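Handing you this structure, nothing more for now.
The other protein chains are all here in position, but one chain of the complex has been omitted.
In order of appearance the chains are A, B, C and D, and numbering begins at 1 in each one.
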Amino acid sequence: MAVDWELIAFFILSAFEIIGSVLVVINKRLVRAAFWLAMTLVTIGVIYLLFLSEFVFLIQILVYAGAVPVLMVFGIMLTRRKIMDEPGQEAPE
Amino acid sequence: MSAPLIPNLFAVCKVLVAAIIGIVQSIIYALSGPIPPLRGLGDWLGLDAVITVVTYLIVVTIVVLWVTVLNLFTVMWVERKLYSRLQDRYGIMISIWSLPFWPFNRVHRPTHKGLGYLQNLADGVKLIQKENITPRNADSAMFHISPVLIASSTLMVFAVLPWSSGFYVANLDLGILFILAAFSLAPLGILIAGYAANNKYTLVGGFRAAAMLLSYSIPMVLAVIALVVFTGTLDPVKIVQQQDRPLVAFGTTLPLPAWYVFGPQFLGFLIFSVAMIAEMERVPFDIPEAEAELVEGWTTEYSGMRFGIVFAFKWLRMLAACALISILYLGGWSGPVFTTLSVGGIPVPIVPEEIWFLLRIYFLAAFFVVLSWSVPRVRIDQILNIGWKRLIPYSLLAILVAAGFRVLG
Amino acid sequence: MSAVVRAAPVVVSGRPVPLIEKEVLGGLKAAFGAKLLDGKVLRPGHLAVTIDRDDLIPVCTYLQKTIGFEHLSCITAVDWKDRFDCTYHIENYYNGCMVQVTAHIPYDDPKIKSLTGLWNAANYHEREAWDLMGIEFEGHPNLERILLPQDFKFHPLRKDFAQEVDRQYITRRKLRGGK
Amino acid sequence: MPEFWINMGPQHPMTHGLWNMKVKVDGETITDAKPEIGYLHRGYEKIMEVREFQKNVVLTDRLCYVSSITWSHAYCLAVEKMMGIETPERGQWIRVISLELQRIASHLMWLASYGPDLGLLTGLLWCLRERELFLDLIQLMSGARMNQNYPRVGGVRNDLPENFEAMCKRSIEHFLEKLENEYPKIFHESKVFRMRTEGVGTLSAVDAINWGVTGPNLRACGVNVDLRRLDPYETYEEIDFEPQIWQDGGVGDSYARFVVRFNELRESCNIIRQALEKMPKTGPYRVKPPRRAEGEGYAKTEDSRGEALFYVIGDGDDRPYRVKIRSPVFCTMAATPILLRGNKLADVVSILGSVDVCVGEMDK
Partner (left out) sequence: MEYELLLSGALLCIGLYGVLARRNGIIVLMSIEIILNASILNFVAFSSYSGNPSGQIFALLGIAVAAAEAAVGLAVFLSIYQTHGSIELDKIRFLKW
C-alpha cells in the first residue's frame, strides 16, 4: 500500500492556500484579510518545504510572512479613521 | 568537552516508544486469537511511521513541558527575586507551606516565609480563575486569535532550539534562520491584538510595537549574517562545536575558550543583545507596553488567562533570546568536564552540558533583569533613532569586519 | 530710579525691600488719585487698595506694565450679601511687595472685566470664581465650569446657596441616636 | 495619520490622583492638550465657612495628603495674621522643622512617583524607603503619619519629644548619605534618564510668571523666587539657606525641575540642622488664640509645590466668613497645555510627573 504522503500533504496545503487567498480577496474587514494573507504566505512556505527548498521556506517566513502582513496592518491602521472617532465603528470596506 | 545528559532525545524516546508499543503489540496479538480483526491493528501499530509520529509527539511534549513548566517558572522566579533584592524588599515569598491544601500546615506557621518558587504557580491559578473579558466592540475573532499567534510563534522557536548537543526536537541545518523567522512572526500578532481590541491605548501600543520590532529585527538579522560569514554554518550545534576549543590568537593559546565574543564578533554580540532586548520588550525598550502613558500598551484589554499567556510568553521569548545569545556568542553548552560516572555501563557526566547551558541562560537573564530594572524607559523616537541610525550601520560594520577577518584568515 | 519701577518681567533677585509698600502706594495715588476709593498699608510689604470695577483694567495695567507687578497670585470673590468683592492679589517678585486690589461689584449685576489679557494666570482663577461665585468675567475666552460638573445649576459659594448653618457638632445625644 | 484625542485619566497610571488630561495626538506628537479637573472637588471653601477657626485645621490637613503640615500651617498663619497674634519663638522654630520635614517627605513622594512614570520602578521603592525615615520623625513629633493636625492657630499642638533632636540628626545623616551616593546612580547620572527628561516640557521664565507657575517649577525656569526669602514667615530670616535655582539657561525643562527639587531635598536637610541648632531649648510653643475675630488676613507660604495662599476674612463670628485657597497646582495645571504641545506622547508622563501634581489641593 504505497500512499504518496507528500501528495496528500500537498493537497491539504493547497486547500488551505486557496481557501485563505479567497478569504483575503473577499473579506470585508481589512485586518482579517491581512491575517489570512499571513496564513496563505506561511502555507505557501510549507509547500516550498515539500519541494525540499528549506532556504526559500525560511526566507519566505522571515521576510514575507514576517514583514508584509505587518506592513499591511500598519497601513490599515494608518488609513482607518473611524476607529479613532467613535468607538465601535468597525469599518466595512 | 563535556557530554550531554541525553545523547539524543529523539533516539532515546524512539527506543522507549518502540519498547512500549512492542508490549502493547504483544498484548494485542495475544487477544487476536478470540478477536481476529485486532491482528490488523497490531500490524498497524508496528509500522515505523506510527512509531515515529508517536515519538515526535512525545518529544514535543517533553520539550514544551521542560520549557514552560521548568524554565519559564525559574526564569520568572529569578527575575522577581532579583529585582526585589535590587529594590530592598523581600519579593515573592509563597512557599509550599502556605498553600491551603498542604496537609502538614501548622497553625501558627508564618505563611509568607519561603523561597517563593510557587508564587508564579499561584499567580497562574489566580489568572485562570479570572473572567475573560472581550470588549464589546472588539473584533472578537482577531482579538482571540492573536494570543494564539504569539504563543505559537514563540513555541516554534523551541522546536529547533537545542538545549544541548542531544537535547532537541529537531536539528535543522538552518536552525538559526528558523529561530529568527519564528521571532519575526510575533509582531503580526501584537499588531492584530492592538488593532482588534478597539482601544486607543492598544492601538498606539500596536503601532509602537510594529515600528520598533520591524526596525530591530533588521540589525538582529544583520548581526547574525556577520556571524554566519564567520562560521559558515547556520546549524546551532555546529556553531557551538566551533566554539568548544581554546582560543588561539597571535600564535599563542590563551586561557580562554574560543567564544565568538572574544574576537571580532564582539560588535555583533553587542548589536544582537540590544536587538534582543527590544525583541523581549524589556524595560529600556518596552515602549509597546509603557505602563505609564499607555495603560498596558497592546495588552490593555486582555484579562484572565489570556493576559497570562501574553505575559508569560514574554518571559519565554526572553528565555529563547538568552539561549540564542548564548549559542551564537557565548559558547552555548560547552564547558569543562570534571568526571563522569558510570551507571550500569552508561557514562553519566557529573556536570552535563544542559547544566552549563542553563547556567549561562540564567546568568544572561539575570543580567537583563538588573539592566532593565535600573534604567528608565526610552522614548519612541529615540528608540527608532538608535535602531536605524546606530545599530544598522554598526551591524554593517560588523559584517565588514567579519568578512575582512575571513578573507585575511 | 527707585526699586519699584522695573518693567522687565524676568526677576533675578528675591529679597524684600523695606518700606516698599509706601512707595507703591504713593505711586498708585499719584497715578489714579480719586479713583482709589481706599488705600492703606496693612503690613510691611502688603498694601490694599479699593477701586471701582470700571478702573480695574487701568490699575492692573499700571501695576503690571509700569511698576512691574508681574505675578497674579490669586483672585478671590467674596459675597457680602449686598455686593460682591473681587480681590486680586498681585505680587512683585523683585521686591516682595503685594498689592491687594479689591473691586466692588453690585449684587444684581455681577460682571467685571477679565484680566486674561494681562495675565494668563487669570484664566483658571476667573473660571473658578465664575464657577463657585457666579461672577461673570467679560472678555474671558472660555468661561465655563471648571471644578463643578458642566450641568450644575448653582454657584455654591454664594451665601444664599443652601448650606448647613448649624454648627458641625456631633453631640453625645446624637451619637446615642437621639435628635 | 489622523489626529485623535487620548484620555489620560481619570483612571490612568500617569495621573497621581483623579484628573483627566485630554491629549490630542498626531501619531505620537501632541498637538493639543486639555486638562479636565474637578473630580475631587470637595467644596472646602464652603465647608470651612461653617466650622470654627481651630477646627478647620483638620480640613486643611486633607488638602494635600502628602504635605499636610505645610497646608495647615499656611491656614494657621493666615488666621493668626487676621487675629493679630504672634506665635512664640519656640513654636515658630518647631513649625520650621515640621515644615521642612514635611517638604522632604513630599518631595520624596514626588521623586518616588516620578520613577515609575519613566519606567523606573526601583526609584519608587528607594524613595519610599527613605520617606519612611521622615514619616517616622513626623510621627514622633505629631503622633500621626499622614494627616497630622499638628499646627494650631497660635502655635503647634505639642512640644517636641525629648530625644527628637538626636534622632532627627541621625536620620538626616543617613538620608544625606543615600542622597549623595545612591540616588544619582539611578537618576541624573543615568544616560537614559537624561535622554528622557532633558529638553522636554520647556517653559520660559516670562511664560511661567505670566501663567502663575510658582515654586520649584518657577525656580526651574531660572527665576530666583522663594517665598521663604522674598516674604519671610516664621523664622526663615534667621536661617542661612540658598533657594535652589536652575542655573544653566533660562528655559526650564523636566530635568531642571527634577534638579531643583532634588537639590531642595538637600537644602531642607540643611535648614533642619540649622533650626535644631538655633532654636531655644525651652519656652512656650503656643499662645491661646481669641475665639472670635474680625478683619482679613492672608498668608502666602512656600509650599512644597509652590505658592500656597490663604485669604481669610472674618466677620466677628467664631467662624471664617470666607476662606480662599490658592493652590499652586491649580495654576500650574493651566500652563500644562503649553508645556505639552509639540512633545511626544511618552513625554506627557515625563512632564506632568516633573511638575508634581497633587489632585487633592488642586480640586479643593
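Everything below uses one rule, namely that contacts are C-beta pairs under 8 Å (C-beta built on N, C-alpha and C of every residue); 3 or more make two chains touch, one makes a residue touch a chain.
Since the model is a prediction, treat every value here as computed from it, not as a measurement.
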When the complex is taken as a whole, what residues of subunit A touch the one chain not shown? 7, 10-11, 14, 17-18, 21-22, 24-25, 27, 30, 33-34, 37, 40-41, 44, 47-48, 51-53, 55-56, 59-60, 63-64, 67-68, 71-72, 74-76, 78-79, 93
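FYI, only the chains that are shown with their structure count from here on.
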Measuring centre to centre, with centres taken as mean CA positions, what chain is farthest from subunit D? A
Averaged-CA centre spacing for the pair subunit D and subunit B, given as whole angstrom: 47
For subunit A and subunit C, what's the span in angstrom between their mean Cα positions? 67
Averaging over Cα atoms per chain, report the distance between subunit B and subunit C in Å. 65
Touching two or more other chains - residue numbers and ranges from subunit B: 200, 207
Numbers and ranges of subunit A residues touching at least 2 other chains: 84
Hey, which residues of subunit B end up touching subunit D in the complex? 83, 86-89, 200-201, 204, 207-208, 283-284, 286-287, 290-293, 295, 373-382
Given the complex, residues on subunit B that touch subunit A span 136-137, 139, 141-142, 145, 172-174, 177-178, 180-182, 184-185, 187-188, 191-192, 194-196, 198-200, 203, 206-207, 210, 213-214, 217, 221
Where on subunit C is subunit D touching in the complex? 9-16, 43, 45-46, 70-74, 76, 78-79, 87, 89, 91, 93, 96, 98, 100, 119-121, 123-125, 128, 132, 145-149, 156-157, 161, 163-168
